[in-house]
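Just one protein chain is left out here, and the rest sit where they should.
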Amino acid sequence: MQNPWIYVGLFMIVGMLIPIAALVVARLLAPRKPNAIKQSTYECGIETVGDNWVQFKAQYYIFGLVFLVFDVETVFLFPWAVSLNKLPLFAVFEGIIFILILLAGLAYAWKKGMLEWV
Amino acid sequence: MNASQVLFLVFAALTLGSALMVVTTKKMIHAAFWLIATLFGVAALYALLNAGFIAMVQLVVYVGAIAILFIFAVMLTRKDLRDSAKSLNANWGWAALFSALMFGGFAILLRQWDGFGMKEAGALPATDMITKLGTALVTPTQYLLPFEVASVLLLAALIGAVYVAATNK
Amino acid sequence: MIPISWYLIVAAALFSIGLFGVLARKNAVAILLGIELMLNAVNINLVTFWRYNAPATVTGQVFAIIVFAVAAAEVAVGLALVISIYRNRKTVIADDLDMMKW
Partner (left out) sequence: MTFWTDPFNFLFAWLSGVFQGWGMNEVLATVLVWFVGILLLVTFAMVLDIFLVWVERKVVARFQDRLGPNRIGPFGIFQPFADIVKLLIKEDITPIGADVILFNLAPIFSMMSVLLLWAILPFAPKMYGVDLNVAMLYLVAAGSIGTLSVIMAGWSSNNKYALMGSFRTVAQMISYEVPMVAAILVVTLMAGTMGTVGIVEAQQPFVPFWVYSPLALLIFLISAIAELGRSPFDLNEAESEIVAGFHIEYTGMKFGLFYAGELLHSFTFGGFIALLFFGGYRFFGLENLSPIVGAIIFLAKAMFFYWVIMWVKYTVPRIRIDHMLAFNWKFLTPLAFILLMVTALVNRLLLGSAWLVPGLFVSNLILIWLTIEYLKSQARKTRAQEEASVQSVAAEA
């Protein structure tokens, strides 16, 4: 077999089948007598007010944003890290510059006070 | 039809089917989840192309970060998503026609290309792809400039986005 | 093996679907979703051409990674704009955003 990803794909299928099997067994064994009280939303036992359409903090977006940038950065850094031992010394500095540029972005967000959870 | 072709068709169907759902489904949050399905399908296509690195990057960047960011944005801006009954604008008929024409144009263009009938991919080199990629990214004669420019681009995006999202809170 | 034409057709179809999304959706976030689909279609093409035409080089993969970086930057800024506009105008419907029109 040329392609190891077929194995990974099979693993994915089995990894889904096992939990599904557990749920199916539970479905067969467990009783099912739904009623409105039982199915109501649970919030510490008091009556639920409104639905779950609550407003969110923009802060979540900021953290997601910084994460996205660093995530993409690692994509570039992984090949760099793998091949570093076979490369001349200046390749190290190129990587360091790359990281520093991105840390500057983090520093900017920090200075702007965007990393505070207010 | 051999096994890999069947696999391809399955993943292509997944990709295109969920892509259609992305552009037509009414609830924005569902559109975001359908996008994730599309991205999975595309990652599987990469894996079929022996581009394991790209497939993983697809999952890490798109599913792990971009899709999450989309879901965050949908949650943040959803107040009037509930109210708007129609998800498509008035010109959607023209848009559909234009897209179909675009696809037809692509098909005609591609048919004229010499390589279109290619059935077999070339043999993969024995050397490790990742090492080659890393070497190419930091060799000045190859892709050093895009490598560094990418980090500047990401920096600019981060600063710009933080600035835009942060004002008047 | 899978003929190259299959990949190219799938990529073209994905691009067209994304284009439809960009043109027809009302919601600004949905328009960005459509752009993501189009970028993905481009990436499929890049990787396919790498695999079929030049598997010995890394050009296609480098291009694909750069497209990832561009997509990430585009999403970050685009969504930040949408959120900012939403905060000021309380809408994300693209047709209602006519501040620049008069």
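Here are some notes:
First chain written, first letter: the chains are A, B and C, and each begins at residue 1.
The rule is simple: a contact is a pair of C-beta atoms (placed from the backbone, for glycine too) under 8 Å apart; a residue touches a chain by one contact, two chains touch by 3 or more.
All values derive from a computational prediction rather than experimental measurement.
Taking every chain of the complex into account, the absent chain touches A, B.
The residue from B:L59, B:A121 or B:V164 that touches the chain not shown here is B:L59. The set of chain B residues touching the chain not shown comprises 3, 29, 33, 36, 52-53, 56-57, 59-60, 63-65, 67-68, 71-72, 75, 128-130. Contact between chain A and the absent chain runs through residues 1, 4, 6-8, 10-12, 14-16, 18-20, 22-23, 25-27, 29-34, 36, 38-44, 48, 50-52, 54, 56, 60, 63-64, 66-67, 70-71, 74-75, 77-78, 81-87, 89, 91-92, 95-96, 99-100, 102-103, 106, 110, 115-118.
Following the convention adopted for this analysis, only the chains that are shown with their structure count from here on.
The distance from the centre of chain A to the centre of chain C, with each centre set as the mean of the Cα atoms, comes to 21 Å.
Taking each chain's centre as the mean of its C-alpha atoms, chain A lies 17 Å from chain B.
With centres taken as mean Cα positions, chain C sits 6 Å from chain B. Those residues of chain A in touch with two or more other chains are numbered 58, 61, 65, 68-69, 71-72, 75-76. In chain C, the residues touching two or more other chains are 65, 68-69, 72, 75-76, 79-80, 83, 87. Interface residues of chain B, counted against chain C in their complex, comprise 4-5, 8, 12, 15-16, 19-20, 22-23, 28, 31-32, 35, 38-39, 42, 45-46, 48-51, 53-54, 57-58, 61-62, 65-66, 69-70, 72-74, 76-77, 79-81, 84, 86-89, 91-92, 94-96, 98-100, 102-103, 106-107, 110, 115-125, 129, 132-133, 136-137, 143, 146, 150, 153-154, 156-158, 160-162, 164-165, 167-168. Contact residues of chain B toward chain A in the complex are 7, 44, 47-48, 50, 52-53, 55, 57, 60-61, 64-66, 68-69, 72-73, 75-76, 78-79, 82, 128, 130-135, 137-138, 144, 147-148, 150-152, 154-155, 157-159, 161-163, 165-166, 169. The touching residues of chain C, counted against chain A in their complex, run 65, 68-69, 72, 75-76, 79-80, 83, 87.
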